[in-house]
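My questions all concern the structure below.
The complex appears here without one of its protein chains, the remainder shown in place.
Moving on, here comes chain A:
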Amino acid sequence: MADEILQVENLVKHFPLTQGIVFKRQVGQVKAVDGVSFGLRKGETLGLVGESGCGKSTLAKLLMALERPTSGSVRFEDQDVFALSRAELRRLRRRVQMVLQDPYTSLNPRMTVGDIVGEPFAIHGDPEGGRRRRVRELLEVVGLDPDHVNRYPHQFSGGQRQRIGIARALALRPDVIICDEPVSALDVSVQAQVMNLLADLQKEFGLSYVFIAHDLAVVRHISDRVAVMYLGKIVELGDEEQIYDHPTHPYTQALLSAVPVPDPTRQGTPIVLEGDVPSPTNPPSGCRFRTRCWKARDVCATDEPLLQVRAPGGAGDGEDGGTSGSPHPSACHFADEKIVRG
């Protein structure tokens, strides 16, 4: 699609599991990302939500070309990023930047804020008007005092440190920012500041975000579209309203029902899932969610449900499948809308 700046197709990343020290034998593989496809549209925020171990952070590294995939492709403006030469990759890195979770460890404690935010210029060349001026400008853009350029990270609070990380990501005027849990280490009162800042910057600079987080409320707030991941796969994909108000995949429904809302009069009844997420080394056959799913039937163990728009009435799949008002891709044989909280 022409309006998609980033296209991910059938992306797979398996990590080998080895035993022994000298003669390493491969005894299995961790299927961290196992066939993920989506497109990121220009100027939008795509939320990627899932629990620990679902592969969302590995996906972030693949999108940044920090890991090579086992198979599949990531195309940035129609170029396959894994086919690029080193020089081309370096040029790509100007356009795709990253903001990380932990504002305490993602900044070098021995570098001044000015050096941290200015470091991209050491690799990619100084900007017009000089590095110092641009760094001061960047600090101002993210709401920090430009006169603090000579301070060190420990002299800032968690929220301010996350702003430093954002300023660094903005330095090269990127088009896409991959945000990996950018607000989860922050206090509630500060988290909202950083989310509002990200939204303002998006408007101002026309940025596209991939926003990875485990907090469903945060993802709803910031995203235009949302992909829900489970064990290395996307199980449901839709715009924010489709996913949150008309979820059709049982996993999405369980996730949403489990989030307590900050209003004592509106607590739903959580769908409590049995057990834990299975190991990605040996995921269940067929549908990966079937071991914890209350709708699972025989077909779920044999046929893997594809991520596709399922017609109302569940044509071809099952008697009670399908979505009612708001069709969007769902990887469940029995996809059916369920109001989670009235």
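The criterion applied here is as follows: contacts are C-beta pairs under 8 Å (C-beta built on N, C-alpha and C of every residue); 3 or more make two chains touch, one makes a residue touch a chain; residues count from 1.
Just so we're on the same page, contacts and distances are computed from a predicted model.
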{"item": "Record-based protein name (UniProt) of the chain missing from this complex, from \"Ribose transport system permease protein\", \"ABC transporter ATP-binding protein\", \"Cytochrome-dependent sulfide dehydrogenase (Flavoprotein)\" or \"von Willebrand factor type A domain-containing protein\"", "value": "\"ABC transporter ATP-binding protein\""}
{"item": "Selected from A:146, A:270 or A:286 as touching the chain missing from the view", "value": "A:270"}
{"item": "Option from A:255, A:287 or A:307 whose C-beta touches the chain left out", "value": "A:255"}
{"item": "Positions on chain A where the hidden chain makes contact", "value": "51-52, 157-160, 187-193, 195-196, 214-218, 220-222, 240-241, 244-245, 254-267, 270, 272-273, 276-277, 341"}
